[in-house]
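Yeah, one chain of the complex is gone here, protein chain that is, but the others are all in their spots.
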Amino acid sequence: VIIVLKPEATADDAQAFLRRIEDAGLQPLYLPGSERTVLGALGDERVLARLNLESHPLVESLKPILTPYKRVSREMQGHDTRVDIGPVTVGGREFVVMAGPCAVESAAQIGATAAAIKSAGAVVLRGGAFKPRTSPYSFQGHGGEALELMAEAAREHGLPIVSEIVDPSDLALMEQHVDALQVGARNMQNFRLLQAVGRSHLPVLLKRGIAATIEELLLAAEYILDAGNPNVILCERGIRTFETATRNTLDLNAVALLKQRSHLPVVVDPSHGTGIRDLVPPMAKAAIGAGADGLIIEVHIDPAAALSDGPQSMNPQGFAELMQGIRPFVTAAGRELAA
Amino acid sequence: VIIVLKPEATADDAQAFLRRIEDAGLQPLYLPGSERTVLGALGDERVLARLNLESHPLVESLKPILTPYKRVSREMQGHDTRVDIGPVTVGGREFVVMAGPCAVESAAQIGATAAAIKSAGAVVLRGGAFKPRTSPYSFQGHGGEALELMAEAAREHGLPIVSEIVDPSDLALMEQHVDALQVGARNMQNFRLLQAVGRSHLPVLLKRGIAATIEELLLAAEYILDAGNPNVILCERGIRTFETATRNTLDLNAVALLKQRSHLPVVVDPSHGTGIRDLVPPMAKAAIGAGADGLIIEVHIDPAAALSDGPQSMNPQGFAELMQGIRPFVTAAGRELAA
Amino acid sequence: VIIVLKPEATADDAQAFLRRIEDAGLQPLYLPGSERTVLGALGDERVLARLNLESHPLVESLKPILTPYKRVSREMQGHDTRVDIGPVTVGGREFVVMAGPCAVESAAQIGATAAAIKSAGAVVLRGGAFKPRTSPYSFQGHGGEALELMAEAAREHGLPIVSEIVDPSDLALMEQHVDALQVGARNMQNFRLLQAVGRSHLPVLLKRGIAATIEELLLAAEYILDAGNPNVILCERGIRTFETATRNTLDLNAVALLKQRSHLPVVVDPSHGTGIRDLVPPMAKAAIGAGADGLIIEVHIDPAAALSDGPQSMNPQGFAELMQGIRPFVTAAGRELAA
Partner (left out) sequence: VIIVLKPEATADDAQAFLRRIEDAGLQPLYLPGSERTVLGALGDERVLARLNLESHPLVESLKPILTPYKRVSREMQGHDTRVDIGPVTVGGREFVVMAGPCAVESAAQIGATAAAIKSAGAVVLRGGAFKPRTSPYSFQGHGGEALELMAEAAREHGLPIVSEIVDPSDLALMEQHVDALQVGARNMQNFRLLQAVGRSHLPVLLKRGIAATIEELLLAAEYILDAGNPNVILCERGIRTFETATRNTLDLNAVALLKQRSHLPVVVDPSHGTGIRDLVPPMAKAAIGAGADGLIIEVHIDPAAALSDGPQSMNPQGFAELMQGIRPFVTAAGRELAA
């Protein structure tokens, strides 16, 4: 780390800092300038963090040299991580499409949706049992019952399941029914939940928070890996900006950057990323261009009757057309659709 | 709610919508225009939500007329709510200052801090036992032990305590030791946690999420009231914007607007709201001008040695000066410092 | 427009509003509700704007039904507009790549770059003569001399030119040398400049401001069309958000939405949109997926020696590889590279 001292820091102050750095077992550096004195401290960043140099009244700013994440970093592991959701591998040559309703509403709904997305070419079933909703008056999901309905539909159609977990106390229940745990955008920094899924044997689909930086997303993933679970899939689903014409701003820059900085697979959610049904197909294609390893898309047998997220859900026919539409882009990317 | 239909919607389509609105027991309105047909549906908004009109392919947009929150609304209750934290009342004529360290580090640290803030004029002790941290490698708080140390220091100095709860499973433990539960910015939309604190007998200090709108903050409070707990204090602590010169952008507009829209008390956290020690005093004064009912400020006996948030923590002397400095502003606001 | 009155507005107040609406030649609508009275005023929006209803103390909010832009709207003109830059058509079946240095630095530099981009397949030469720079101490461009150097290089290689205009007083000079006028992001709401280029016979490449909404971009284009120039190309070049890992956040949602809402062609600038050379190729592919009509890319013969924007500039080899890399995506989009 580089330490810029305030103009009022004296040479003696600087020497005191250098001794403190050295005493902590780090390599000190001294760079006196005409307007500011700059110090360096090289070595293990956990030790550095303990020095709390940024709190010192004579320190103007700290400039870290290394990334604060380690295990998720491409520098730590050069090759791509592949994560298995049941029989489906995310992060390899195959491009993976996950689909399903925002919320599981009934046996008929989830069954028909599973059949439709399977037939159109999706290979993982998504669906919400526990729904985090902005208003207490909105539909909150059917909970455990929804998990059972979804598990049954998935078995019948031979699809593995991904579903959102919202509380550590639901982990055992979730593990009975699903093949992958989703951590939603609102919970990306619910660290207890990250630690809980970090102790699970199931893979984790980690969604970026609406105001989370790319670095914070990687640190959230680091929590999961640090707790023992290496099977994390990152998911870009749009961030909150000043633009209100779309529900969120899908940040595909993040996809391209995450693929460079991390070895973890990255999927894109163009449904939440746009909030507008008609924008899902073009942004699905854009995601492929940006380097995504897969998509997660909201499909409902009757969007006009959906209990949540109707405006961004596709109907089965629209989804089938989307699957046809993305095929040449998957090929252009040198990949093939998982089937 | 006002419903704008797409240009392709016919008169028959409009009639079908109107029947659906009427069948749901709502009052339908029909406003055919030259370029768009506009419909209205007046009545209970929970019924409206169930109609899922926004999901219909022929609906261009929905424009709500009423706010989605009720219990927290100034229209529901004209007079100000007063919330008691132990013997201290927030939301009345007295202006309340809460202070203490980001994290409880040791008996000596919390004891000395409690003495210092009491002597300077603070009336509530804040301190973290469970710390949500962006990196898994940062200090995470001393947990239950910290609660005990803080409770002892508080007893000795006759101060009530506010401390952050990060998981519903900690509620019983927290209730043993603290006088008010803080829900942190990262958990503002952790709805399980909101429901849990909504069932507590303790008051709740609810911090605005870094990317939460004012409406979302009020809906989060609505969760707590809806679960049975009317004692909620709202807290503005800065939002995330493009500006990086400060840690967050303290949104004092929100304070003025919240005081108009809601009957709940509002306090301001200028420590997190700026992230820079030297900006805390001016922004504390600014908060008073904007109409805040109190402040929550990070104070550490030795900020340069703080295990977290050192750069924004004040030392006891700085805090004592801040208390002197805000006094004339509290008077200008027609209030007096709680003592 | 829908007008929501404040709760304190009486039936008489509502009648007064309705008379005012009717007197202005508009169709009035009256929708009394239990908590709010809602009024409507249907008709020409310029007349509505003159009523200044939003300023009235009894008006809670106005909810517009129609878009504020007209000439640029897809509803006004269903078919795509095609804009010619010299012999190159933007907005048709062909996908157009424009390339060149951020700034024209010397005859040798612009000549070699023109040769390189032509050989790689670009069909329009871009280059800055007048450079808007954040700091007064940064290189500001070689001005008129740069225009001459660029014109010469363009003639030699048979490429039309696009270059930025920063002040109305430069229009005549620009018109002597370039084939299209670029209005930069910082000037998107320099309305004098928009009116000036609106009176030019040259096509205009209009870049979205870093904090401009999609609606504001369309209104800026409306200024140009309203002044008499129908040949506008919209350009998404990244917006400013909280994310700092990339220079800007490239908003490809905007591309997909602009193609739906407007008949004007849309190109993407992945160089400014990312600020990072290695992200340009994936985001160029993503732009094609999102539905862009073309790209504008910074290329420098020696990025390490560039006087501005070096970190995001590609060298000729990198650009040639990018052109190879995007080809299958252009085909996947059912288009072909302009040549």
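As written, the chains take the letters A, B and C, and residue 1 is the first residue of each chain.
In this text, contacts are C-beta pairs under 8 Å (C-beta built on N, C-alpha and C of every residue); 3 or more make two chains touch, one makes a residue touch a chain.
In this text, all values refer to a predicted model and were calculated from it rather than measured experimentally.
The absent chain, not drawn in this view, touches the displayed chains A, B, C throughout the complex. When the whole complex is considered, the residue among C:His142, C:Arg240 or C:Lys259 that touches the unshown chain is C:Arg240. The hidden chain makes contact, of the residues C:Gly43, C:Gly144 or C:Pro168, with C:Pro168. Between the chain not shown and the residues B:Ile239, B:Val267, B:Met323 or B:Ala338, the one that touches is B:Ile239.
The set of chain B residues touching the chain not shown comprises 211, 213-215, 239, 241-246, 249-257, 259-260, 273-274, 276, 278-279, 282-291, 328-329, 331-333.
Contact between chain C and the absent chain runs through residues 45-46, 49, 52, 54-57, 68-69, 132-138, 140, 166-169, 186-187, 189-192, 209-211, 216, 219, 222-223, 226-227, 240, 277, 303-307, 310-311, 313. Residues 2, 4, 7, 27, 29, 31, 33-36, 38, 40, 42, 63, 65-66, 75, 211, 240-242, 244 of chain A touch the missing chain (whole complex, contact as defined above).
Here is the rule we go by: only the chains that are shown with their structure count from here on.
Of all chains displayed, A has the C-alpha centre closest to the centre of the whole protein C-alpha set. Averaged Cα coordinates give chain B a centre that lies 39 Å from the centre of chain C.
Taking each chain's centre as the average of its CA atoms, chain A and chain C sit 31 Å apart. Per-chain CA centroids place chain A at a distance of 26 Å from chain B. Each of the following residues of chain B touches two or more other chains: 211, 240.
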